[in-house]
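The chains shown are only part of the set, and none of them has been moved.
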Amino acid sequence: MIPSQPLDRLLWMALEEDLGHGDATTEAVISSDATGRAIVVGREDFVLSGSYPFQRVFQLLEPSTLVASRFADGRRIPAGVPVFEIEGRLPVILSGERVALNLLQRLSGIATLTRRMVDALAGTSCQLLDTRKTTPLWRRLERQAVLHGGGHNHRFSLSDGVLIKDNHIASAGGVWSAIERARSAAPHTLRIEIEVDNLEQLREVLEIGVDVILLDNFAPEMLVEAVTICQKRALLEASGGITLENIRSIAETGVDFISSGALTHSARAVDITLEVYPQG
Amino acid sequence: MIPSQPLDRLLWMALEEDLGHGDATTEAVISSDATGRAIVVGREDFVLSGSYPFQRVFQLLEPSTLVASRFADGRRIPAGVPVFEIEGRLPVILSGERVALNLLQRLSGIATLTRRMVDALAGTSCQLLDTRKTTPLWRRLERQAVLHGGGHNHRFSLSDGVLIKDNHIASAGGVWSAIERARSAAPHTLRIEIEVDNLEQLREVLEIGVDVILLDNFAPEMLVEAVTICQKRALLEASGGITLENIRSIAETGVDFISSGALTHSARAVDITLEVYPQG
């Protein structure tokens, strides 16, 4: 259960950003009571994400607007297939178009990229994870897009996971002291994960005992060795330089998770278009 | 002059998103009064944008944090050259890192892509414009990133420009009626721009008289013809499918502006890293 109000607040802010004090073109050119339909279609194949915010934008502008969705988020949509059909006042449709599409294109872009990566993992037991490298203020939606693409979510915020990175280790004065402090001071409801840069560090943290180990920028052969050393004493997560090309070979080393920032910070927007059909 | 408070509000919201109720790792692992320095470095060449929000994030968390910036926004920064140096409490630096970097990487990505496109236009009189295909809530910063990359800005919102698109024309019942209505009802402080899809439409709108014409998805040879037909009676803007490969040939047709949504919706984030050096 997620409160709806924080998302509504963001969508209102986005609408105010894009509409300013009103839509000068639509107000001048189109009768305020003109009605019609609009069809939303992708110009390329994609995986759908963002249906809820897409629909919500129009309903915030005018609750009576109908936005019919033909597919569930997570579905693969071929180019040219109508995804949404909107019915209502034309000024509402035209003024909400850009905000609604901006979100849909970005979120579907993330879902589509994630899907490609996840497909490359087919048959392995490795899970693809997102990171905190998301667009500020849109993390909740972008994480859902990752789920829609078949991926899994890492921690949402700094509050709901302990992940000791190299900067923390340096600040804490070493691996041993960092883990000890985490054990005694972090809430007992959180697992403890630590980043290691080489096999020696890996052995050290396994000795001390942690729940999850992040292997940062390990070459595949080193990952193989890491899996052997670990012997299931901790979960293993690989990160750094993940691409569509190398992701399968990384997964085949036996790591439990692969995490990729590019899923959210560099996915290309899907080309989706909205066409209006005035009534009568 | 832009009020600072709306940006601060967004940055606070982004910090709350990423910090939740607190940074579980840093609070457990690092002494709350530990101090140190951090260096921010790109792992690839890039054009800098986002210095202000990058610095502001740390200063909102703790006003006494020093963030020294070595370059102005818009500068090309070679890989490996330190861009910022931060000095302050380590918990502040570590807890603010992700939000600050997420913004810096994205904005510098936009500036870098824009710079490449603008460089391709060197020697022509054509200007590169952004669009409203920006990340919701971050339009102001993304438009500045386009300026930092050497581009220019199109209208900010639906309020500060009249742009009659195909959907408006369809809804208004044709080009003639759309332009007439815009002329009589839009504020006299706004120019009137209209989108045309072919040369016939171009001739029609020139006849009626408008200030700017958007030539959507015109092939270069059609653009040449459009420029000839237009005879400076209106400003011409080309859009649709702009790439690093074709942008120069489009500019050489003689159009006044080229606009590209990809500048903001699909720029790849620059790989920038922050390394901490604890004190003493």
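Just so it is clear, A and B label the chains in written order, and each chain counts residues from 1 on its own.
Here is the rule we use: a contact is a pair of C-beta atoms (placed from the backbone, for glycine too) under 8 Å apart; a residue touches a chain by one contact, two chains touch by 3 or more.
If you're wondering where the values come from, they're calculated on a predicted model, not measured in any experiment.
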item	value
Whole-complex copies, counting every chain including the 2 in place	6
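In this text, only the chains that are shown with their structure count from here on.
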item	value
Cα superposition angle of chain A on its copy chain B, in degrees to the nearest 5	180
Centroid distance [mean C-alpha coordinates] between chain B and chain A, Å	22
Interfacial residue positions of chain A with respect to chain B in the complex	10, 13-14, 17-30, 34, 36, 38, 90, 94-95, 97-99, 102-103, 105-106, 109, 132-139, 156-165, 167-168, 170-173, 178, 181-182, 184-187, 190, 261-262, 265-266, 268-269, 274-278
